[in-house]
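Removed: one protein chain of the complex. Kept in place: all other protein chains.
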Amino acid sequence: MFLNLDKVTKVFKTGTFGGQDLHAVEDVDFGLTEGEFVSLIGESGSGKSTIGRMILRLTSVTSGVIEYRGKDISEFRRQSLKDYYRQVQGVFQEPFSAYNPIFKADRVFRNVKDEFFPEMDNGRWQDKVQDSLGAVGLNPDQVLGNYPHQLSGGQLQRFLIARALLLDIDFLVADEIISMLDASTRIDVLNLLADLKEREGLSILFITHDLSLGYYISERAMILYSGRILEKGVTEKIFRNPLHPYTKLLMASVPRIDKKWEEVEAELEEKQSDIDSGCVYRDRCSFQEKCKQCEEARPELREVEENHYVACHAQEED
Amino acid sequence: MEPPQSKEKNEFFYFALRNNKLVIGLIVVFFFLVFAIIGPFLTEHDLNERAGPRNQPPSAEYWFGTTTFGQDVFTQFVYGLRAAFIVGLVGGGLATIVGMMVGFFAGYHGGMVDELLNMLTNTVITIPKLAVLLVIAAYLTVRGVIHESIVIGLWSWPWAARAVRSQTFSLKSRNFIDMARMTGMSSMKIIWTEIAPNMMSYLFMTFVLQFGGAVLAAATLDFIGLGPTEGISLGLMMQHSFNWSAIQLGIWWWFVPPGAALALLVGAMYLMNVGLDEVFNPKLRER
Amino acid sequence: MALKTDDLRVYYQTLKGDVKALDGASFTLEDGEIMGLAGESGCGKSTLAKSLILLKPPMKYVEGRVRLDGEELPIWDDEKMNSFRYKNVSIIPQYAMNAMNPTRKIGKMVKELLKSRGISPGEKRDELEHRLDLVDLTRDVLSMYPIELSGGMKQRMVMVISSLLDPSLLMADEITSALDVSTQKAVSEMLVEFRDKDFIKSLIFITHDISILYQIADSITVMYAGKLVERAPTEEITGRPLHPYTKLLISSLPKIGAKYTEEKLEGIPGKPPELLEPPEGCRFKNRCPKKEEECDEEPPFREVSPGHKVACWKVKKDVS
Partner (left out) sequence: MKRYFSRKVFIYILTFFLAVTIDWLVPRFMPGNPVQNMLSRASIQSDAAEVMRGYYTKAFGLDVPLWQQYLNFWQAIFHGDLGVSVYMFPEKVTNVIFRAVPYDLALLVPSVLLSWIAGNKFGAFAARSRWLDNTILPITYLLRATPYMWLAILMAWSLGIVWGIFPISGAYSFSMQPSFSFAFLVSFLRHWFLPFASLFIVQFGGWAIGMRNMIIYELEEDYSHYLESLGAPRSLVRKYAFRNAMLPQITGLALRLGQVVAGALATEIVFSYPGIGYLLLQAINNQDYFLIQGCFLFIVIGVLLANFIIDVVYVIVDPRTRQGMEGT
């Protein structure tokens, strides 16, 4: 495994004075092989962004280990951390907020040069910049020298991907990178990610709330709810045969343009996040056989068919 | 839908020049600044020299009249104005810088660092400035304007620190900080190259307020006798006039100019601050 | 006919000049109709909603007439407009999460709001509670502060408040974009129910997400760069879009079951024009694959088949 998460947990202190604990991510295990495109699908508050930020070392891990090429990433310091960032980068949801509004957009490139390539002469650097802009489908003459507000959301996101490409990355965390973009441009950015994976052999962790996007683009998918992975596996299998009731509910409520919402009588209560033991999904579960186990024990992720896992007691019997 | 926003510099000047508060404030401050700089060259008298007859009302020869000791009020006034600018710049500047440092570190690092710095800030806010000044006044039998400015600066930073801290806190959650962190930059460098430039306008406004506050604080200290033992200041002029019964004797030209200058100068500073706020924050503009 | 707008133009005043955010909108809305208003950010859809209820600087009324239930809406006159607000036209704003005064208990705020509009809160008490039940909120929320509610709860509370006086026209401005898919569905369905129960006569539902409109709207209107480009019944526009922009927009949406490796979707190259100085003629022409010379002249927004209006020269040819 090239990236591996082992029982990763993140607990936030909430309340201004740190009175309560919020388990944003709980015992998450998964791995990524080289050149793989994996989707992490969940609603807001599911902990999906926290997982991305922990992989990027922007948030610390409360317990558990994240390993990159066999090394615990929490042990990286200065030089080794820099080496890590040379290979692993991230792009986030809000295109404008990733740029310091008072500087020109190219500053993100200059920062990369200052920190990683201080010796490189300017001519060669310019060539490198042109190459990576080309790789993300931007015309350097149109985008260089502009302030962030003069560029469109789609351009800004491509710009950030180009920034990552300046480093010889082999892993990219893409956290909701198209959800703020306009419909007419978002699909192109998504296609770009897929192209990069094909062309450069990048591994990509694609974090999204949108099932259809996850399906469109990824080889494997993980469904996250309240900090736990409820179902994971090969994308087609999950979509064709969703086993977890939550996955089913998600499938039912995604607005689609080809099918109307079925008469799913899923009156949705507010999420209950204060479940301390038992299945995190039990309060909204539509399964009649709400067995005792769901109250008491957290279901473990089990493989129900080859490369298809689910964490649900109801699936354990057979 | 928002109209397209543009942050170009000419827009700043466009609104700055059309903001009456800012323009008037600037003119007044600039006027006093020029006065403080060239004033001393306009007078041939020394500060404490007996320049003429006692208690002379303003005249062509003694523009602002003379004191009970025959000193030229105009001379004292222009030197006092200088002292006010020094206190404002040094005291206000120091308070802004210390507040900035504390605010940056507390806001950026959060957690324990934040807790400790917060505690320090609250403590400094509660302990009266006078108590500290008294200790210092007792210790330094010879004090100048600079000493006074430093003490004021070191004791007025908490308000600035609180403001800077909350600003830093909100900037910190923006993604561009994450982008910088993902180049392996040190937190010091991130603070200086990413956060601080974003807060220039805010820091400047903080400084303007601190400048005004320091000038007023110094005037009060001077008036109650904890001010400089050497030189002159606008506060000292008021103290002297009061102590030598200028009120009862009706020597108004001795105490009117220093107070009026203070009120106008600091008032202009406050006005400027509100004007700047309106320029930087489109929501506050006049409608 | 519930609402009829005629060549409505509302600009934003900026330093560099007027941004022509809404540049001539004419449409009619039938009684009981839910109209979806779709388009990219900056296309003027929110401007349209805001101008129908609270038109204030930097927005500027330029021209156009609006009639609601046969009566003229004086949208350019803030004072006169006041008697229509809430009672005849109402809005669920984009910022529904922050729409309630943080330091007032919700029930008290509603009471004061009603009183200020000359309505006795006692009279509306039952109706209010009834509607809380409908949107699945307990009555306790009335004695809570907004901050004690979750995002979804606040959203529903604002829905109840905004529709309490049974306005003829309700506008929902991007209210689902910040919500999770499951909540999105619930909120949208509740609005349909409001219409079915005759709380409101008609609804304009604004969103950038056409798939939601497909689920709940009777008709869809697509805007581009300050202009209406297409308007038709929902099934018609999603099944047989005529304007090139609508076509491209719909074909770029990933469907569940579509996969990159099997069927690569395409976006629309280019970006919308600056509305400070929009180009002459069709505003989509620079991105349009079918662009021809005649596009330099502005295409009229005409009916090409019953209930289906399009602003495109090419469509005329296709049809005739």
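Residue numbering begins at 1 within each chain, and the chains themselves are lettered A, B and C in the order written.
Methods note: contacts are C-beta pairs under 8 Å (C-beta built on N, C-alpha and C of every residue); 3 or more make two chains touch, one makes a residue touch a chain.
It should be emphasised that the depicted structure is a prediction, and the values quoted were computed from it without experimental measurement.
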Taking the entire complex into account, which one of B:A219, B:I232 or B:L276 touches the absent chain?
B:A219
With the full complex in mind, choose from C:M35, C:L48, C:I91 or C:I210 the residue touching the hidden chain.
C:I91
Touching residue (missing chain; options B:L17, B:V113 or B:I247):
B:I247
Residue numbers in subunit C that touch the chain omitted from display:
53-54, 56, 81-87, 90-91, 93, 95, 98-104, 112-113, 116-117, 145, 147-148, 158, 161-162
Residues belonging to subunit B that touch the chain removed from view
20-21, 24, 119, 122-123, 126-128, 130-132, 134-135, 138-139, 141, 212, 216, 219-220, 223-226, 235, 238, 241-242, 247-248, 250, 252, 255-256, 258-260, 262-271, 274, 277, 283-284, 286-287
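By our rule, only the chains that are shown with their structure count from here on.
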Chains in simultaneous contact with subunit B and subunit C:
A
More contacting C-beta pairs: A-B or A-C?
A-C
Subunit B to subunit C: how many Å between their CA centres?
51
Where subunit A touches two or more other chains simultaneously, the residues are none
Among subunit C residues, those touching two or more other chains are 41
The subunit A residues in contact with subunit B across the complex are 53, 56-58, 78, 81-82, 85, 89-90, 92, 94, 97-103, 108, 111-112, 114-116, 147, 149, 160, 163
Which of the residues in subunit B come into contact with subunit A in the complex?
4-7, 174-176, 178-185, 194, 197-198
Using the touch definition up top, name the residues of subunit C that touch subunit A in the complex.
40-41, 136, 150, 152-153, 180-186, 188-189, 208-212, 214-215, 238, 248-250, 252-260, 264-269, 271
